[in-house]
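A single protein chain has been omitted; all remaining protein chains appear in their positions.
Our next item is subunit A:
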């Protein structure tokens, strides 16, 4: 029983929704597997999220633990394994609402940083959940800047133990997931001291809770860090260590070892480890960043064709709010971004797979470029998508503000991604450092990595567009983006050099240019994203209307970027004022074109109603009925003690006091 306003939107799709879904999944077989996993999870009532908006922090946590435990059973039942093709869809199917996510990080860090002996000892324990692990890096006083961590591990040759301490309040471990209530063990990052000398940050396996009764081990203080904007189901925790002794064998020692006599030995190359950290940034993009934006677009766009408000033409029915240009201008660019970054993600994944193969062959040449791309894109995509979800939220007016819309929780969850795995500004500055270096190298005629070769071929032209249709040519807009990136990078490099030549110290000069450097790094990533989208479109099959609609989205993504940042494109006259009017005209025309396919474009994301968990975004568009019925289940509609305790006296007795 689909709302006719939504049904009519689906009848006019210019492309095959099913084919687009398959394209997004990477093939029809992948679509089939994903749907099977989703079906298996969603048909199991233990995994239901229907009541999550009504639950307290304690209830959310308990439900997440219950689900995590049940998931083990489910996987066994279904024959899913960690290496199977189903595995990557499980998390998406659960919408991340499950405990022990850090357990996986714990396991991975042992696999990557541990010696063969350590792997043999700990991994089976973890796999069988004889212990639950966490990963304790961030401290109260230190986050992204790892060298600043203050926890210490002092080697005691007499007992062959490390003594771990959090010597001051700011050294307390703070934020690690699963640490507050669940974990029995954790990997603690601490400054290693041997015979009074500091050897820097190293990882140690520390048991924090009893395997018998779950009570805290001696010397350990741990607990939950309290309510957050989201992740109520996760017990992010704190950890204080007071003279906690662990055996020498508990330092993860694939790369560094402390011998019994206290000799410190470095072994092997850490670059593979470094590479692993870089991959984490890329691996979060799909599940943690793109999925929430795609869900938010689905909810907001479906709701916008069901919601009618005000009249466009006198005497007619009230118009669907998606028919308002201002509403299109809010939502459709977010939709285009979701597709654009989906393809960026494909590009990065492929690049990283290639990088991984090279590294296994002991070729580390790609590392700096991969690091720069992963840092920059992690920052740009998380920032862009977070802003996008918020726009979707506000575009749904008052009802978007209800938790039952699903949008507030999507927003509060995605925005954490701007902070974890490296604070965005710091990441962008890392990308900028790479760009400046490459620019200097390119100017000196030295070879540079493929993604920055454009820096070597600086062209000083003007934008050749003659009419608004020219701006629908990928060559025209890609070149405009390239021009802006080159201009920002080269002018910042010049500014840095000027400052240094005028006697300013290098680090001061750097700090004075950081605002520009951040802009340059963003421009670089934006250029790559546009270029990659355009190239992807060219390779798509022309059948079933897919290429055509993707081309429209690519154009919209590119022109929206110009329209919302006109200053960068007008600066130095690359684009003229008249050309900018053409951009605006083409951009606004595109909104009306894509409007027609907006609903099929979000349908193609293929989210089930259960996974959207939204009264506004369901497939059948029965928005108001669902909102009304769901609200009645709210615990606040059970009799509240507030009436008897406060309202009644207020209504009856307070008169005397007034």
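Quick notes
Definition applied: a contact is a pair of C-beta atoms (placed from the backbone, for glycine too) under 8 Å apart; a residue touches a chain by one contact, two chains touch by 3 or more; residues count from 1.
The definition used in the following text is that contacts and distances are computed from a predicted model.
Selecting from "Protein YIPF", "Snurportin-1", "Peroxisomal acyl-coenzyme A oxidase 1" or "28S ribosomal protein S7, mitochondrial", the unshown chain of this assembly corresponds to "Peroxisomal acyl-coenzyme A oxidase 1" (UniProt protein name).
Residue A:238 is the one among A:122, A:238 or A:275 that touches the chain not shown. Across A:96, A:262, A:368 or A:397, the residue that sits in touch with the chain not pictured is A:397. The omitted chain makes contact with just one of the residues A:249, A:423 or A:535: A:423.
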